[in-house]
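Excluded from the complex is one protein chain; the other protein chains are retained at their positions.
In this document, chain identifiers A and B correspond to the written order of the chains, with residue numbering beginning at 1 in each.
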Amino acid sequence: MQRYLIQTNGPGLYAFTSQVDVTGTGLLTLFVQHTSCSLVIQENADPEVQVDLQNFFARLVPPTTDPAMSYLTHTYEGPDDMPAHIKAALLPTHLSIPVQNGKLMLGTWQGLYLFEHRVAPHTRSVIGHMS
Amino acid sequence: MQRYLIQTNGPGLYAFTSQVDVTGTGLLTLFVQHTSCSLVIQENADPEVQVDLQNFFARLVPPTTDPAMSYLTHTYEGPDDMPAHIKAALLPTHLSIPVQNGKLMLGTWQGLYLFEHRVAPHTRSVIGHMS
Partner (left out) sequence: MQRYLIQTNGPGLYAFTSQVDVTGTGLLTLFVQHTSCSLVIQENADPEVQVDLQNFFARLVPPTTDPAMSYLTHTYEGPDDMPAHIKAALLPTHLSIPVQNGKLMLGTWQGLYLFEHRVAPHTRSVIGHMS
């Protein structure tokens, strides 16, 4: 088992494909140990895609200071906290990727990203497990 | 392989972390055998988070009796049935969690929940597989 630490600095996608080091053949599972960020596989070509993704989720789940979200009650950890938990429910906590001869079997345009939902900087912990 | 049965009594999150019994080191996969409930990993500290989560999804996917959902056609199993299938698409059917020496490698604030989307009581079946 391995642990990857990813430093974030506000909402958005953080590429970490190149940090992932695998050997042999099997299945790699990546698991993020938090409930206010996510792991996603997304297009690795045009950075516009990553910005658009973040903006879509920011509109689908706005901060609790937005009148549309006035029904939310868990507000004492900041206006971005409960929306972060909702995004963490909507997006994956873990990814499983087949590995062949030490190579992740990602498609040509697929990259691995940590999707940070909180505003404050965080150090995020991702566990990597090969089976 | 193990089977966990979880009794539900209306929409909401049902904690089941303490039911999950693992030994050894590897990867635990939990798989729910239904298309109208989900498995989620969420904050286990403040119960407000669980109530807010349920309310968010109730607003994102209201019952088919809501005029906003009049385009839905699968209504004969009740106004909560098709919304339950939509929520079951948006939220996970399975979770994979690394295990070390018989301990789930969850983060401090992470708990396992069955998220029930139907109104009527159900007994839900979750398969646990270690690899």
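By definition in this document, a residue touches a chain if its C-beta (ideal position, glycine included) is under 8 Å from a C-beta of that chain, and two chains touch if they have at least 3 such contacts.
As the structure is a prediction and not an experimental result, all values here were calculated from the model.
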Hidden partner chain, touching residue among A:Ile6, A:Val32 or A:Leu95: A:Leu95
On subunit A, residues whose C-beta touches the chain left out of the figure: 25-27, 40-43, 46, 48-49, 51-53, 55-56, 59-60, 90-92, 95-98, 100, 105-110, 131
Touch list for subunit B against the chain that is not drawn: 1, 29, 31-35, 61, 71-74, 82, 85-86, 88-90, 92-94, 96, 125, 127, 129, 131
